[in-house]
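The complex is shown incomplete by one protein chain, all other protein chains being positioned as in the whole.
Presenting subunit A:
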Amino acid sequence: MGKIELVGVEKTFGHVGVIKGVDLQVEDGEFVVFVGPSGCGKSTLLRLIAGLEDTTGGRILIDGVDVSDTPPAKRGLSMVFQSYALYPHMSVRSNIGFGLRMAGVPKEERNRKVEAAAAVLNLTAYLDRRPGQLSGGQRQRVAIGRAIVREPKAFLFDEPLSNLDAALRVNMRLEIARLQNSLGTTAIYVTHDQIEAMTLADKIVVLNAGKIEQVGSPLELYDHPANLFVAGFIGSPKMNLVSGAAARKHGAATIGVRPEHVSTSPTIGEWEGVVSVAEHVGSDTFLYVTVPDIGDITVRAVGELALKPGAKVFLTPDISRIHRFDRDGNAVRN
């Protein structure tokens, strides 16, 4: 079991509020991803759950038990650090088995479990090496092995893949997804990589300045952002946000439309603009169009689009896919 509940959790460093009242439910077996801009408190919130920082207010419950004053060693959670944080003076075997050793698991059983974890992670050949003799990807796998071997109530990941190169990152992402799926263990994962968040999460938590902006499944957040912040944060390239007269026409203070929901035409449309940059990535074409009185609009068109910078183009947002926001930036539901 690994159900985690946060009730009004607060954290201040000195006089600076970093986490400002967070309520959150993480169900058993769920994969939850924290996203948000740099410095918004993602790591701090994760460390509060881990017990590496003490809360200044609120309560943290694991399986219904208040653990706010329980030291990290007693919370039964595992953490994978961005820096891997392997024990440099121990072999891979001892690194993975350290938690079991601390728990007083007898040596034979420990070895059996370590070897099973190593087999899952393709580390069998490296068990007697030191972390210093491993590649970045292998170190990352040792860190994951160390986390899974203890059969924790939940895994906590703090940007575990950000030190890996792009190709390896994709592989490890799949590996983590597969592992979490087969183990069915609750996971909380911090990242600022959109793709990681969208692909891994059952539930995404968008944080901003120490507060939760929205919680929901990846597609919920993508299709129904609760406010301007989430609208602008989720999705790449970013949603186009337009305010002023063009928005009032649609009955909102601000409207948002995703690049893929803007159609182009050489002759007719709602907005007339000039192409400033055209990016051809093969499967798609991204157009950056400057529209007078509105600003820059990004358009994503499927396939090749033969438009050169400087070309005149008409744009029309798909009415059914427009997001409307009121003056406070909250979504207006129709």
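Here is the rule we go by: a residue touches a chain if its C-beta (ideal position, glycine included) is under 8 Å from a C-beta of that chain, and two chains touch if they have at least 3 such contacts; residues count from 1.
Everything that follows uses one rule, which is that contacts and distances are computed from a predicted model.
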{"item": "Per UniProt, the name of the complex member that is left out, chosen from \"ABC-type quaternary amine transporter\", \"Cytochrome bo(3) ubiquinol oxidase subunit 4\", \"Sorbitol/mannitol transport system permease protein\" or \"Hydantoin utilization protein A\"", "value": "\"Sorbitol/mannitol transport system permease protein\""}
{"item": "Residue among A:A73, A:L174 or A:I195 touching the omitted chain", "value": "A:A73"}
{"item": "Residue of A:A50, A:V92, A:L161 or A:I204 in touch with the missing chain, whole complex considered", "value": "A:A50"}
{"item": "Residue, one of A:K11, A:K42, A:R93 or A:R150, that touches the chain absent here", "value": "A:R150"}
{"item": "Residues of subunit A in contact with the chain not shown", "value": "50-52, 71-74, 77-79, 81, 83, 85-89, 98-99, 102-103, 146, 150"}
